[in-house]
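What you see is the complex with one protein chain gone and the rest in place.
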Amino acid sequence: MPTTTWNRHHILSLADFTAVEYDTVLQTAASFQEVLSRRTKKVPTLQGQVVANLFFEPSTRTRSSFEIAAKRLSADTLNFAASTSSMTKGETILDTAKTYLAMGTDIMVIRHREAGVPNAIAQEMDRLGVRVSVLNAGDGQHEHPSQGLLDLFTICTLIDPANPRIELLKGKKIAIVGDILHSRVARSNIWSLTASGAEVHLAAPPTLLPKFFADYFSEETTNSPIPIAPYPQPPVPHRPLFLHWQLEPALRDADFVMTLRLQKERMTTHLLPSLREYHQLFGITRHKLTLCQPDVKVLHPGPVNRGVEISSDLMDDPEFSLIQSQVTSGVAVRMALLYLIGSGKV
Amino acid sequence: MPTTTWNRHHILSLADFTAVEYDTVLQTAASFQEVLSRRTKKVPTLQGQVVANLFFEPSTRTRSSFEIAAKRLSADTLNFAASTSSMTKGETILDTAKTYLAMGTDIMVIRHREAGVPNAIAQEMDRLGVRVSVLNAGDGQHEHPSQGLLDLFTICTLIDPANPRIELLKGKKIAIVGDILHSRVARSNIWSLTASGAEVHLAAPPTLLPKFFADYFSEETTNSPIPIAPYPQPPVPHRPLFLHWQLEPALRDADFVMTLRLQKERMTTHLLPSLREYHQLFGITRHKLTLCQPDVKVLHPGPVNRGVEISSDLMDDPEFSLIQSQVTSGVAVRMALLYLIGSGKV
Partner (left out) sequence: MPTTTWNRHHILSLADFTAVEYDTVLQTAASFQEVLSRRTKKVPTLQGQVVANLFFEPSTRTRSSFEIAAKRLSADTLNFAASTSSMTKGETILDTAKTYLAMGTDIMVIRHREAGVPNAIAQEMDRLGVRVSVLNAGDGQHEHPSQGLLDLFTICTLIDPANPRIELLKGKKIAIVGDILHSRVARSNIWSLTASGAEVHLAAPPTLLPKFFADYFSEETTNSPIPIAPYPQPPVPHRPLFLHWQLEPALRDADFVMTLRLQKERMTTHLLPSLREYHQLFGITRHKLTLCQPDVKVLHPGPVNRGVEISSDLMDDPEFSLIQSQVTSGVAVRMALLYLIGSGKV
């Protein structure tokens, strides 16, 4: 492991991540990627610690990724699923978190459909003066920092597997395409990619990238992202972010294309005409990729709606698709995050 | 660990617990409390053993507590949830238990909405001549022995952390307030607290503490608790138990106040007028506590209906509330129980 100091106790958002922090995560994850290629893929780092996956919103994929990461660090894991919980019994979310604290949980990995829940739990833990760490595994439309970091890691290790670092992205053009308005993945990626010096281009139909979003994000106005009440964002330096309501200008000469999952329920709420039309206009296909750099790569946080956000054949094409790499990177990056926030406690 | 002999194979009820047994649990739990404060919170005691959590009634809190306890003893754990089980396929509960026995389970932790199920499973295991232990994690309105023991441990360690023992409670006044009629927690606590020599005062509206309950429990009649068919209770010595249909006489000069969870469905069955009126009459508030000893402490088995059984601010006040301590004690006490019934097998 790299011998850097790590002072961040909770991982809630990428909004205020520093370049040093990004690089520490990338390098630590690279070390774990190496561990995962060994015969015995476990390290004793977090032995005796308890990692509780408190998933108030169901997610098999992210929960499994954190569970494997924790087990490979030799931590004990607990799974909490809201459906079978006492949430229905009138307990508050903070009460649930405090119960897991009192049972001896060391790290809480929290997913909730409302923005700000992980922050609120982290604040309560700090107020109580306890050493428990909170890791945001996706909160409403706010952030999904481990996804943002694993996307960053996937791209950086592609460019330099031996030494992934954010400066590798300087000057790269990255398109983020799809339902940006509702996407916590997009928000986390905007923070990390603009911090790295990449040129970030957002593309979506106006209903999924409305004017008020532009007001917050675009070059011409401010550079602070849409504030997620009640968590005011820190002021950020000038960030190279561009918005488009057509796909073409975002794709032109892009080095990487990040597609986002389209929640099908958006159509019932009249934000979209039809999946077919969406795919025609904003779905990524082999043909549309000819606009990009020849060695362009495509990412998607999964699960994919095949033939909607991305054509089915492109998704399975290892020449273009980084989707499987992203999943693998997810385990290494989550090991890194659990290690960085957890190793100080052991 | 204390070097006492432990002969109890199943933990089903506190009705016939001896003073020596209570003290053994308290002292063993104190040893584990110390383990939990170490860097590595695991001991290899139950390595290679399987602890199956057979929860026919859902419970995240108790199940997680047993799961952490088992993992900290290095046991392997299995979770069974009735909803996804073959119970719906026409198998009997004994068949399910025997299946887990045949798979090599060493300890079965059982919760069921019907009183007597853990006893029936334990009897069947004994009849089969197998060494599997059964631990009652709450059966209907009968008992919840690990909760009774963790409440006892919480109180005793508050008085003497270095040497918790039941004689510390001699002469203490303890009020149990709320839905006593339906509470397995109350039943287990009545056994342990009266055995310790504390003076136990029950307080509830008549619908939740009816005359027939009084007939069984009160000083003037017999001293045996309400018999849970088909488990005749052993004869018990004179126990200092008092019943009240108002809160005040129970609280006056009390050293500890145990509040009980109110099932909201009691109101639909016309046992209660309204939550608001219940809180006014029997809810514990800072003001009502002025009737008690100045250093009175409040307990609740959780999950709490904030503002019903107890006022929200009081619940969060570490000067009065032992609720978080109870959860922490729960892990240590459950480690002790699993250790005591399990270590003979290894």
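As written, the chain order gives the labels A and B, with residue 1 at the start of each chain.
Heads up, the rule we're going with is that contacts are C-beta pairs under 8 Å (C-beta built on N, C-alpha and C of every residue); 3 or more make two chains touch, one makes a residue touch a chain.
Note that the structure is predicted; figures quoted are calculated from it, not measured.
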| item | value |
| --- | --- |
| Option from A:48, A:178, A:283 or A:330 whose C-beta touches the chain left out | A:330 |
| Option from A:39, A:127 or A:287 whose C-beta touches the chain left out | A:39 |
| Selected from A:81, A:94, A:130 or A:291 as touching the chain missing from the view | A:81 |
| Residue of B:31, B:99 or B:285 touching the missing chain in the full complex | B:99 |
| Contacts of chain B with the absent chain, listed as residue ranges | 47-50, 52, 76, 78, 80-81, 84-86, 89-92, 95, 98-104, 346 |
| Residues belonging to chain A that touch the chain removed from view | 36, 39-42, 58-61, 64-65, 67-68, 71-72, 81, 83, 264, 302-306, 324-328, 330-331 |
